[in-house]
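Missing here: one protein chain of the complex. Every other protein chain is in place.
Moving on to subunit A:
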Amino acid sequence: MGTAAFDEIMGASSVDGARPELRDLCRWLADTPDGELRRRQQSAETTFRQLGITFAVYGESEAGERIIPFDIVPRVFLADEWARLSEGLVQRVEAINAFLVDIYGDQKILRDGVLPADLILGNAQFRPEIAGIRPPHDVWAHICGIDLVRTGPDDFFVLEDNARTPSGVSYMLENREAMVRLCPELFSKFRVAAVDSYPDRLLETMRSVAPRGCGGPRPTCVVLTPGHYNSAYYEHSFLADSMGVELVEAADLVVDDDVVYMRTIDGRVRVDVIYRRVDDDYLDPLVFRPDSMLGVPGLIAAYAAGNVAILNAPGNGIADDKAIYSYMPEIVKYYSGSDARLPNVETYRCREPQALKYVLDHLDQLVVKLVDGSGGYGMLVGPTASSAEIERFRAALVAAPERYIAQPTLALSTVPTLVEQGVAPRHVDFRPFVLTGAKGVQVVPGGLTRVALREGSLVVNSSQGGGTKDSFVLMDEPHGMTQTMGNMTQTLGQGQR
């Protein structure tokens, strides 16, 4: 499997040599000694540790905080590749939004028989408490992370939609900072689209969806975090910091007469827009989890009254559930009127008896996932699993087939990566970030590339030992100074804060 994979820089096979557009990158790789690459990589990781760009691994009491390994060799998208990819992403996210509007509204898609009703209504991710509420400007999935894999030059597949609280955007920004500092020569060789406008775009998105009639042209925006023990806390603080808004915890917020306030040293201040990085379950104990002490009592009532915008909207889980995923081609077609530009990975719904039979017969060739699992937990990778693991999953599948989907193992593309033995191909995936505001959908030219550092491994999750790379999106226009200048400005700006 590893030998047949498409390498995004070297091409389909080593015989062809590099892809023509990326010869300069190959030359750079060949000309820079491994020792020098390693020195730069370590320098980046030292910076990340000093800055505290860490994540916590659940269930590991000892480690507490770790940094995600950073790889110095960038991954590159050509301008035309990116243009096609963006069109597909916009189409998909527009469909996700339309689906959410519909499913919590008229449910036309169910009445038209495109989806089985029990798939939605019997799904734990469907929140009847939310039905009938219309978020400001009818936007639900403001910030989406669409996980993609690639098997050839033009063969991209959506592996997973993340329409709840996708994380990783801080790595996109910090990895770029590190690359600009450590490998400036690459930015004079290539015209790379800047990603540093992301926080501005996010803030613009937040402001655009503020409830109508809220406090003036400058609505008060906040980022809501579960707190500094959360694994993605660095990112929450990073985003609040780069947007210049308050980072609040649930205990900082109070709802009075359906209006949300934050507690400050000068008293209460009204809040108009909340970018929450907290799961639905812990948003409002009055609605979702009466047993929970966490959350902001009354928040959903304020939201229903139209007094506050919540990004992403509560109830979004129904759009990125793995059981729904397999219907995404139908969903995209239903709302956009045309075929999905970005295909799904072929998916067997184990809830269907025929599919279950096929899956059980081919467990050693398939990837089996829990429909409500994430982070690489509760997952079987057939080709590399032990027979004991396979038998464990077989039993679980038979016991509760509706909890699982299965997919063929794909020959994921590789990108040269600095490993112990030198530079070698490693499998990657990709998470671009898509923003939807009142004025439409935009794709940030970049994203999070995750890389499986172990040879042959297909599991890229950071909790499973994966690393990250910078993702260059090349621009079409002739070579110019813009990007370098842009980055210089950014660096100076950050120094002043």
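The rule we apply is simple: a residue touches a chain if its C-beta (ideal position, glycine included) is under 8 Å from a C-beta of that chain, and two chains touch if they have at least 3 such contacts; residues count from 1.
Here is the rule we use: contacts and distances are computed from a predicted model.
Its UniProt record calls the unshown chain "Alpha-E superfamily protein", which is the correct pick from "SpoIIE family protein phosphatase", "Alpha-E superfamily protein", "NADH dehydrogenase" or "ABC transporter ATP-binding protein". Considering the full assembly, A:L247 is the residue among A:A5, A:A232, A:L247 or A:A323 that touches the omitted chain.
When the full complex is taken into account, the listed residue touching the unshown chain is A:M262, out of A:V195, A:M262 or A:L412. On the side of subunit A, touch with the chain left out of the figure occurs at residues 49-52, 227-228, 233-234, 237-238, 240-241, 246-249, 251-252, 262-266, 494, 497.
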